[in-house]
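All protein chains but one are shown at their positions in the complex.
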Amino acid sequence: MSVTAVHSLWTTTAAPGSPGVPAIDRIPAPTIEYAQLAPVLIVVGAAVLGILVEAFVPRKGRYHAQLFLSVVALAAAFAAVVALAAGGYGTTKKHIAAMGAIAMDGPTLFLQGTILLASIVAVFTFAERRLDPEAHGNRVDSFVAQAAAVPGGEGEKAAVKAGLTTTEVFPLALFAVAGMLVFPAANDLLTLFIALEVLSLPLYLLCALARRKRLMSQEAAVKYFLLGAFSSAFLLFGIALLYGYAGSVSYARIAEVIGGSVQSVDPALADTMGNDALLLIGAALILMGLLFKVGAVPFHMWTPDVYQGAPTPVTGFMAAATKVAAFGALLRLLYVVLPGLRWDWRPVMWAVVIVTMLGGAIVAITQTDIKRLLAYSSIAHAGFILAGVIAATPDGVSSVLFYLAAYSFVTIGAFAVVTLVRDAGGEATHLSKWAGLGRRSPLVAAVFAVFLLAFAGIPLTSGFSGKFAVFKAAADGGAGVLVVVGVIASAIAAFFYIRVIVLMFFSEPKPEGPTVAVPSALTTAAIGVGVVVTLVLGVAPQYFLELAGQAGGFVR
Amino acid sequence: MNPVYYLYLASLLFTIGAAGVLIRRNAIVLFMCVELMLNACNLAFVTFARMHGNLDGQIIAFFTMVVAAAEVVVGLAIIVSVFRSRHSASVDDASLMKL
Amino acid sequence: MENLIAPLIAAPLLGAAVLLCGGRRLDRAGHWIGTVLAGASFVIGVLLFADLLGRGAEDRTLHQHLFSWIPVGSFRADIAFQLDQLSMTFVLLITGVGTLIHIYSIGYMEHDERRRRFFGYLNLFLAAMLLLVLADNYLLLYMGWEGVGLASYLLIGFWQHKPSAATAAKKAFLVNRVGDLGLSIAIMLMFTTFGTFAFGPVLGAAGDASEGKLTAIGLMLLLAACGKSAQVPLQSWLGDAMEGPTPVSALIHAATMVTAGVYLITRSGAIFNGAPDAQLVVVVVGAVTLLFGAIVGCAKDDIKKALAGSTMSQIGYMILAAGLGPIGYVFAIMHLVTHGFFKAGLFLGAGSVMHGMNDEVDMRKYGGLRKYMPVTFVTFGLGYLAIIGFPGLSGFFSKDKIIEAAFAKGGTEGWILGGVALLGAAITAFYMTRVMLMTFFGEERWRGRETASPAEPSAEPAAEERGRHAEPHPHESPKSMTIPMVVLAFGSVFAGGLFSFGDSFVRWLEPVTGYAHGHPPISAAAVTTATVVALVIGVAVAWLMYGRVPVPVTAPRGSLLTRAARRDLLQDDFNHVVLVRGGEHLTRSLVYVDHTLVDGVVNGTAASFGGLSGRLRKLQNGYARSYAVTMFGGTAVLIAATLLMRAV
Partner (left out) sequence: MSFPLLTATAALPALGAIATAAVPAARRTAAKWLALLFSLGTLALAVVALVRFEPGGARYQLTESHAWIAEFGVRYELGVDGIGVSLLALTALLVPFVILAGWHDADPLEDARPNRRWRPTQGFFALILAVEAMVILSFEATDVFLFYILFEAMLIPMYFLIGGFGDRAAPAQFAAKAAGAGDEAAATQRSYAAVKFLLYNLAGGLIMLAAVIGLYVVAGTFSLTEIAEARANGSLSMATNTERLLFLGFFFAFAVKAPLWPLHTWLPNAMGEATAPVAVLITAVVDKVGTFAMLRFCLQLFPEASKWATPAILVLALISIVYGALLAVGQRDMKRLIAYASISHFGFIIMGIFAMTSQGQSGATLYMINHGISTAALMLVAGFLISRRGSRLIADYGGVQKVAPVLAGTFLIGGLATLSLPGLSPFVSEFLVLVGTFSRYPVIGVIATLGIVLAALYVLVLYQRTMTGPVKAEIRTMPDLRVRELVVVAPLIALLLFLGVYPKPLTQIVDPAVEHTLSDVQKTDPKPEVEAAR
């Protein structure tokens, strides 16, 4: 999907006979480095296959087929990423691929790898079928039997009786992943926009597919969709303005124009070309679009509602993978397209960072629903990561990469634990239900405590390494104030994480309290990976820090 | 005619759309307003393409239309299902989750 | 020879360790172990004394260095001892009287199930006291100083089940702590002034230090002395200390520990000599206490408290003498020794009386006891004659010399001090005669009267039962108690004469304390006669008040002064109101402050965050459109800000 490619076709046919132009019968095909796009292609292909599976494979076999297909596809894609990285595309051979649409460099590969791993883990939680009680002898996952059926209506009852399950979630997830893979790699604004839509649309749908509490789930979907569309409209308008300013949507070109290394095309257009109003407003709008995805204050308000309403596995998936992709895109935008504008966006971003860190932490204090709590904590964390983002140094990039990797696994793990604590109405997400969990099932409580401590940034957990890396980068980048604010924010944040731990361990369990379901190997794996990564990145982060360090360089 | 007028028009449309999103209550109308915003963007793209004398903008406009169509598919699906379960298309009724 | 110094201390220390850790299996033999070890250290003391006598007057100082205690940078404190004439005198007094009182206690504490521990404490006291007088530096002295305080605390509160005893013990320790504070500050001053606090260097270099420093050190030392020796204003604990068993009162609160202050001042003579102002304060304190104690002694009906008052007063004499400088040091120590004999004897006598009287302490319930307990009567009587300074007995020599020295101070000061000393002598005669008469003469007021509320239930609770007997049957005490009394009686009769015979005592101590012969404005003979006259007056008045007329069993209301004196001249009331009450208020208010203010600030911030959070989450009102508004506003601000950044 490369503009310039298509464009060159067009022009060659439009102006015949001009000297030096190839004859009409020889149409140069755009050069696409398929090998380097392999990760994306594999995932997209698998997704398409998944659709076909839905169409042709008998209902009984679909679940297993889909699960197998998606896991294999993601694994293969990850292998491809590793191969590319090993091939040096992240470092020495980094370059612009696919006629300028895709940037093939360190951050791309690192983030794609992270996204793929996170997605594999997330898909495990998608496929969990042990937690919900069997409906009419069929094991069911946490997705609705028939999305189209009215909640609590005859249709739904029938569907449940028939043992339908929404296996479409797997292809949907795969499409979303594909979008995420492209998002941080996008090297022109159009690709950015398309990728954004490709990753968002499936997520809107996924949000609506919860088996329990369907009304909330649908509400979440509506809110997410409307606000998402709203924000993407802004993003698009921003793109339009930047295009108007630079006459192109390719990052490199825009950066050049901003840098002033290219003269404006035509003096007649001087009033639009090089008109900084266009540039600044456009940049601001695009930033807004990305900050929305990241969930930064004041564009965060969808986060709590959507996180709460969406099916918990989807929430985990969003909180982890989407954030990674979005931050990747943000990084590239700020470092590749708008470095010339640093002195304009930095002060604004400072403000955003501060309100995000403090706002998220403070509002979380009084939350009573564990999923909302985690949502607000994710907002606070977005603030911490942004602090690293605006360091505007290679160090900043690598620290952010590391933080994202660390954070995503903790998040998925935490939400996976949330799926385990259940009562009659499905997951028991109200905090009061969690009282005394430590007495009932110390192991689960302990694991969750580990995740909470990681969120709180206690040393020897990945949370601390990440936070330290980011703050260090920020301080190096001359944002000492941000570090201090961040420290205060994390002190506030510590309060509510500790509150949960107190609740789990130091308060007597209620007799009618929730039960802790024993998960299958899938969720267990997800949680296990989360714990392992948390501790490894906490105790011996050296290797991964190096990795992120090498991946720090963008291609321009 | 000065192409800048087209830009004014585009931004006007965009603003109308945004205002609509903020003001109207019916989910469908809301959604239409979003579409209006997208189209405003299209207009801007095309205008800029014309001013710059290259076709990127026009091509982008096509992509936008496709995306808009996809959004319609997804959005209507969601809105309809919500409507069926609540018998109302008002966004404000969907406020179970708050605080 | 000097290697014997450590064993001197080690013996009783060993006793304390064995008896206190030994457990019940030692109960039967405990008192013997204690007594033998005390005796052993007395024997060692005698050996050392003999050795010293064998040497020339100048090299009568032995040193023993065990090991270095706290070596930190320039700060070095050693566990090392110095035995010279001064400390030798104390060693003999302590071990001698100590041993006697051990023997006495065997009989006295017979019925007490915790007798073993009692002896353990006694030994502990001996060890600490010996350490105090044998230390060769002030820090080690401090160790002994607090050690005796601890022993006194344990012994005063020996009958801990009695709240009064426990309180008295606590009070004694606390008041002493205030004094100790003085000692520790004095040591710090020495360290900053001389860079050390060993006797030799400090006293040697005292001349080089500025007078201001010396005065400060001197006053701090005086504070310490006041605490330990119950001098005004820190005297309030001594009266209550009588809650302890009588042998304790005899040993610690009459003969030895309370005189540690005198030792400290005499030992630090070099410092005081360089600080006349400090010396003035010392004599004033001594004179005031002298009268204070005497007056209190006159008003008390509790025989032990009366004796306690007298102790205070007598130590007042010693402090006064010590404050007079070289003309007084020797006589201070001399009076200290003689006082050790007769006051211990008196206390043991009192104990014996109480022993015969079901532990009754109120003298108004005594009377006519002389025919029931002759030995006690005679020994007590000799002690009595000695303390009032009856010519020829020990008290006479020592006290007379002090009065003389007081006059010799010269100038109006001399007259005032001498006058006070004389007055004190008269009052002493008065109150001691009073005690004598009320106890051993007059009609037998205990007849047909049950002796309630035993002050000293030797073997609780059995004794408490004994105490409720209808009527006491006065009887002589067993040998183990009478023998020590006899020995001490001998001491109180002859010691004084022995010491003054050819000024032997003066020559003995001179090398250490230095001695200058004072020249009183009036002849020594005149002073002596004045003393005797004062004595006669005191006795006469007492006889008129208590001998001629019968003593009422219930105390008359008495004059204002009497009533004040009964309450220790209102000292306790003052302490109670000012220190205790005030302290309670202070602590209570501080507890409140800590909870509301210091804690409140933090909790407040936490709460305010909570409130802020509560308000902020209201923004999350669940309406998608309001979210959109926020986003729109946010975007607007974003754009505005970006443009603004460029504009400025």
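Note that the chains are named A, B and C in the order they appear, and that numbering of residues resets to 1 at the start of each chain.
To be clear about the criterion, a contact is a pair of C-beta atoms (placed from the backbone, for glycine too) under 8 Å apart; a residue touches a chain by one contact, two chains touch by 3 or more.
Owing to the predicted nature of the structure, the values given are computational and were not obtained by experimental measurement.
S.K.: Touch partners of the unshown chain, restricted to the chains that are shown, please.
M.R.: If we consider the entire complex, the absent chain touches A, C.
S.K.: Specify the residue from the set C:Val43, C:Ala57 or C:Leu174 that touches the hidden chain.
M.R.: Only one listed residue reaches the unshown chain, and that is C:Leu174.
S.K.: With respect to the chain omitted from the figure, which of C:Gly195, C:Pro391, C:Gly497 or C:Gly558 is a touching residue?
M.R.: With C:Gly195, C:Pro391, C:Gly497 or C:Gly558 as choices, the missing chain is touched by C:Gly195.
S.K.: Which of these, C:Ala525, C:Val602 or C:Ala647, touches the one chain of the complex that we don't see?
M.R.: Of these options, the touching residue for the absent chain is C:Val602.
S.K.: Spell out the interface residues on subunit A facing the chain that's missing from view.
M.R.: Output for subunit A: 439-443, 453, 456, 458-460, 464-465, 468-469, 471-472, 475-476, 480, 483-484, 487-488, 490-491, 494-495, 498-499, 502, 505-508, 540-542, 545-546, 549.
S.K.: Using the touch rule from the top, list residues of subunit C that touch the missing partner.
M.R.: Interface with the chain not displayed, on the subunit C side: 20, 67-75, 79, 139, 142-143, 145-147, 150, 157, 160-163, 165-167, 170, 173-174, 177-178, 180-181, 184-185, 187-188, 191-196, 205, 208-210, 213, 583, 586-588, 590-591, 594, 598-599, 602, 606.
Heads up, the rule we're going with is that only the chains that are shown with their structure count from here on.
S.K.: Name the shape of the chain contact graph, picking from line, ring, star, complete and other.
M.R.: Complete.
S.K.: Just give me the whole-number Å value for how far the CA centre of subunit A lies from that of subunit B.
M.R.: That gives a centre separation of 24 Å.
S.K.: How many angstrom lie between the centres of subunit B and subunit C, each centre taken as the mean Cα position?
M.R.: Distance between chain centres, rounded to whole Å: 98 Å.
S.K.: Give the residues of subunit C touching no fewer than two other chains, as numbers and ranges.
M.R.: Residues 617, 620, 622, 624, 628 of subunit C each touch two or more of the other chains.
S.K.: Can you tell me which residues of subunit A touch two or more of the remaining chains?
M.R.: Answer for subunit A, listing residues that touch two or more other chains: 222-223, 226, 230, 234, 304-305.
S.K.: Show me the residue ranges of subunit B that touch subunit A in the complex, using the header's touch definition.
M.R.: Residues 4, 7, 10, 14, 17-18, 21, 27, 30-31, 34, 37-38, 40-41, 44-45, 47-48, 51-57, 59-60, 63-64, 67, 70-71, 74-75, 77-79, 81-82, 84-86, 91, 94-98.
S.K.: Using the touch definition up top, name the residues of subunit A that touch subunit C in the complex.
M.R.: That would be residues 222-223, 226-227, 230-231, 234, 276-277, 280-281, 283-285, 287-288, 292, 298-299, 301-302, 304-305, 343-345, 347-348, 351-352, 359, 362-367, 492, 495 of subunit A.
S.K.: Could you please specify the touching residues of subunit C with respect to subunit A in the complex?
M.R.: These residues of subunit C touch subunit A: 606, 609-610, 612-614, 616-617, 619-620, 622, 624, 627-628, 630-631, 633-635, 637-639, 641-643, 645-646.
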